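Left out: one protein chain. Kept in place: all the others.
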Amino acid sequence: MSAMRYTYLGPEGTFTEAALRTLPEAATRELVPMVSVPAALDAVRNGQAAAAFVPIENSVEGGVTATLDELASGEQLMIYREVLLPITFALLVRPGTELSDIKTVTGHPVAQPQVRNWLRGHLPDALWESAASNADGARLVQEGRFDAAFAGEFAAARYGLKPLVSEIHDAENAETRFVLVGRPARPSAPTGADKTSVVVWLGDDHPGALLELLQEFAVRGVNLMLIQSRPTGAGIGNYCFAADAEGHITDRRVGEALMGLKRICPKVRFLGSYPRAGVSPADTAALRPGTSDAEFISAADWLARIQDGRV
Amino acid sequence: MSAMRYTYLGPEGTFTEAALRTLPEAATRELVPMVSVPAALDAVRNGQAAAAFVPIENSVEGGVTATLDELASGEQLMIYREVLLPITFALLVRPGTELSDIKTVTGHPVAQPQVRNWLRGHLPDALWESAASNADGARLVQEGRFDAAFAGEFAAARYGLKPLVSEIHDAENAETRFVLVGRPARPSAPTGADKTSVVVWLGDDHPGALLELLQEFAVRGVNLMLIQSRPTGAGIGNYCFAADAEGHITDRRVGEALMGLKRICPKVRFLGSYPRAGVSPADTAALRPGTSDAEFISAADWLARIQDGRV
Amino acid sequence: MSAMRYTYLGPEGTFTEAALRTLPEAATRELVPMVSVPAALDAVRNGQAAAAFVPIENSVEGGVTATLDELASGEQLMIYREVLLPITFALLVRPGTELSDIKTVTGHPVAQPQVRNWLRGHLPDALWESAASNADGARLVQEGRFDAAFAGEFAAARYGLKPLVSEIHDAENAETRFVLVGRPARPSAPTGADKTSVVVWLGDDHPGALLELLQEFAVRGVNLMLIQSRPTGAGIGNYCFAADAEGHITDRRVGEALMGLKRICPKVRFLGSYPRAGVSPADTAALRPGTSDAEFISAADWLARIQDGRV
Partner (left out) sequence: MSAMRYTYLGPEGTFTEAALRTLPEAATRELVPMVSVPAALDAVRNGQAAAAFVPIENSVEGGVTATLDELASGEQLMIYREVLLPITFALLVRPGTELSDIKTVTGHPVAQPQVRNWLRGHLPDALWESAASNADGARLVQEGRFDAAFAGEFAAARYGLKPLVSEIHDAENAETRFVLVGRPARPSAPTGADKTSVVVWLGDDHPGALLELLQEFAVRGVNLMLIQSRPTGAGIGNYCFAADAEGHITDRRVGEALMGLKRICPKVRFLGSYPRAGVSPADTAALRPGTSDAEFISAADWLARIQDGRV
């Protein structure tokens, strides 16, 4: 039954699956790997799945453009949840392989910059060839096509391999952000540590349009955590911007900022309000004075009074 | 009956009375001159008059500080109307006086800078002494204390004088703005060419507070026509600001800007929304895209929809 | 000899003279009272005096418009020094007069709002009539025209009066700022707690011009301590702005901000850089990061290097 089915960017054994399994409800859902981000999302759009789980941002490689572009175009979807997963690699080999035996290594192209230094130090002569995914690389090692694959340690068992080295990561703090995406719905209730994602198209390319966009947020005291340009497909120099703002769409300051964007931009797409992964309400930045819901409500009362001649 | 009584800054025969009489309803009101702006306004505050008519801004001398300060403090009042009056002076003398006879001239101190060049050219040796008002100057000429007075030409008859020279004004475009002030009430309906006046106190003197104040207006596309600092009385360096904004408090962009001020400033006093004198709706500047009421309403509908999960 | 002569806004015995005498060099100058601010400044312009000492800002009444307007127009002058003087009044009477004898009081119109509450409490029935100056009021009491005058206590001896009550001031912190004005010269060296005064005319009245003016200061981290609109004389709605900025014109951030103003405004008049009265360098606000002279110089070096192909 589709309401119990979550698709995800496959194959099995990747970091995406590992991240998905950190969600409590994953235990009671049918988890279906798909060959691509568009395929995972299309399953949601056409009703075959309740939600899709895909990577959206990588601390080393940046935004996952396939996901950003899919969310920005086509039938509208909404982000329900986010998951942050630290990314460290294990070097998986067939049982019996020693480091000195390794002549060829593989892994997803995104893995390469994250293990490059390690390779230079430990396997300077090994040849790298990219695989379609980290899990696929593991499979190719199982089949004997490569001597070793970089993948999540959790992938070893599935492919009959063993981790020769663990915790490999050139960059400290390497992590990937994943999102659970479904059909548009009423956003879940605010938790006090929320994030709101939008895609905003700028008007006829007038200089200063991005500044105006940022000021709509700034004047209401809404902090941006991410702003990322994406081409609109209308030629070099035409961009839309994916932005993540602190706060929930039911927060007055966020709602007013979004209405401001809606008025000045030709197109705004709301991608969801959802809890920030790994952040509790106690960890969020203090609101700028004058931007709490209570202050918005009090100001609205004042306006109603003076419009009515009562002061 | 106080409901039919308008006070004004007297005495009779000044520009203030002349400006007041341009209001259609002045013909059916009891017009009572008062000795000072505070006296004229206090009559409204204590219920002895329905409204007071006082000067608020002079194109040569600047804001009329007595009026600004009275409106900013004490029991709250509201501007109902404004009147713009071109200011040109006549040189009033007793019948028979020739220009060559004039050794002493008088007038309100505010008149002096507006006739200084004329005096230098035509009566370089005449001694100037200030009077309490232009009308008072005329009375002193009538009594023989001075040879000539600068006043509005309309004051001649009342004091048995004749205008020896008319249309005297050093500055082109000299004009004074007057306001009709009453007790707080529901503002009159918007006309399409309206003005909204407020007084805003800035927070604890942090640099940039004025910039933030202006941005609350700018981000909603609300133009300011006047911004004038006034001391708060709490020592050098402590100011409040009187601001006139284009638009009516029932315009969404104006209302949202005022709510923004209300949230970030320790105190905001609404002084009224009223028709702009001498400006028809056709003469007003085009709204910045995204700031019309229709666009505010459409954005609010959009927000309600996405908050409800409908896209 | 004119180089030793300072004019000041007279008459003798006013707060202006008292403030002037706080300057060390006043002891060795010929101090000449003048009948008006323009007269005091004109003596400098035509070479009869080395400098003029005039009030420029009053914490109760606001900017002294005669001074602001004189500095903004005519032949250019420059502020050399400022003096802050706390303002408290004494009630001066002829010897033998008791409080219960007082039926009439006088003083400068500016004094009235500063003693209004005191009068209401102690002499509710006394009639107030304004004098041309506080000192003039004292003289009129001496001559028997009034029973009492509000003036500086220092004026008592000069007019054979005695202070019946001292330290009268409705507003706490009432003070007046005076400036010593001379012909344009190289500003005195920075002290670390300086102020720079300018008058800025805005362009063709486009909305947002004031915001742009403030941003020229803000983007270079230059705090404004005062911004005051003055009519340009070209009709209601046409203003120039007198602004006091923290810092000295030889500070890079101040110089760059002024050049920015010079480029975007039709007219900028520099009124001087001078030490802030009553503020030591230790009391000044910390500079915003990136705005010190050292950082400006370092950035200029960097620019020169990269323009030259060295990185």
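Going in written order, the chains are labelled A, B and C, and every chain counts its residues from 1.
Everything below uses one rule, namely that a contact is a pair of C-beta atoms (placed from the backbone, for glycine too) under 8 Å apart; a residue touches a chain by one contact, two chains touch by 3 or more.
Worth saying up front: this structure is predicted, and the values here are computed from it rather than measured.
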Contacts of the hidden chain among displayed chains: A, C
Candidates C:S73, C:T250 or C:T284 - the one touching the absent chain: C:T250
Which of A:H108, A:R177 or A:R252 contacts the chain that the document leaves out: A:R177
Sole contact to the chain not displayed, among A:M4, A:A185 or A:M225: A:M225
Where the unshown chain meets chain C, residue by residue: 76, 78, 184-187, 215-216, 219-220, 249-250, 255-256, 258-260, 262-264, 270, 289-291, 295-296, 298-300, 302-303, 306-311
Where the missing chain touches chain A, by residue: 57-63, 65, 69, 84, 113, 130, 171-175, 177, 207-208, 210-211, 214-215, 218, 223-231, 233-239, 246, 285
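We take it that only the chains that are shown with their structure count from here on.
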Partner chains that chain A and chain B have in common: none
Rounded Å distance, chain A centre to chain C centre (Cα mean): 59
